[in-house]
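Note that one protein chain is taken out, while the other chains of the complex remain in position.
By letter and in written order, the chains are A and B; residue numbering begins at 1 in each of them.
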Amino acid sequence: MQLAQVVGTVVATQKSQRLDGLKMLILRPFGLDGKLGSGYLVALDSVGAGLGEVVLYCTGSSARQTEATKDRPADAVIMAIVDTVEVGGDVKYQKGKT
Amino acid sequence: MYLARVVGNVVATIKHPFYEGRKLMLVQRLDLDHKPTSTYDVAVDDVQAGVGDFVLVFDEGTGARQILQAGNTAPVRAVIVGIVDETDICESS
Partner (left out) sequence: MKFAWVIGTLVSTRKAEGLEGVKFLIVQPLDERRLPSGEPYVAVDATRQAGLGELVFVVASREAALSLDESFVPVDAAIVGIVDDVHAPLLPEEE
């Protein structure tokens, strides 16, 4: 699993029927230094994540292992909203604090 | 599947129950000239391979569980499935 920040949403009217009803969010990689990495990806949401939140997502066939994404064309799914990240005893991220 | 050299073995006391009694080997992936690449894996040994052996590694979950007759819930992917005697590569281009 990887950390990312939700930076946007994707709206598509014409899409695979199997994607109907699913929320698509744009994620930027979130480094342990608290900075956003380069690149981005679009992930489906299984937990109700919102803009600006740091989330945990997983990729590959594991992304289809939620009730929301089962048998759907999902290759990345947000599976947790992060409260705290601690590395080597230092708090690197805490929800609600910038 | 890919070709690899067994470069070592791994010992663990605390592990998932599936790994109880199974031998774990450290394998280094080889290119077609049998030169080591920078890719390695920790694989379950199903053929009594030893350090230094030139082996065939299977790297896919469903098949790995079939080979090890491990039911359908074993958290495993990489299995050494053969000790290679030789490969024959036809040079093209």
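What we mean here is this: contacts are C-beta pairs under 8 Å (C-beta built on N, C-alpha and C of every residue); 3 or more make two chains touch, one makes a residue touch a chain.
Please read all numbers here as calculations on a predicted model, not as lab measurements.
K.L.:
State which residues belonging to chain B touch the missing partner chain.
P.N.:
Spelled out for chain B, the touching residues are 5-16, 18-19, 24, 26, 28, 38, 40-43, 51-52, 61, 64, 73-78.
K.L.:
To test your reading of the contact rule: which positions on chain A touch the chain that is missing from view?
P.N.:
The list for chain A reads 1-3, 31-32, 46-48, 56, 58-63, 65-67, 69, 77, 79-89, 92.
Assume only the chains that are shown with their structure count from here on.
K.L.:
With centres defined as the mean C-alpha position, give me the chain A-chain B separation in Å.
P.N.:
Each chain reduced to its C-alpha mean, chain A and chain B end up 33 Å apart.
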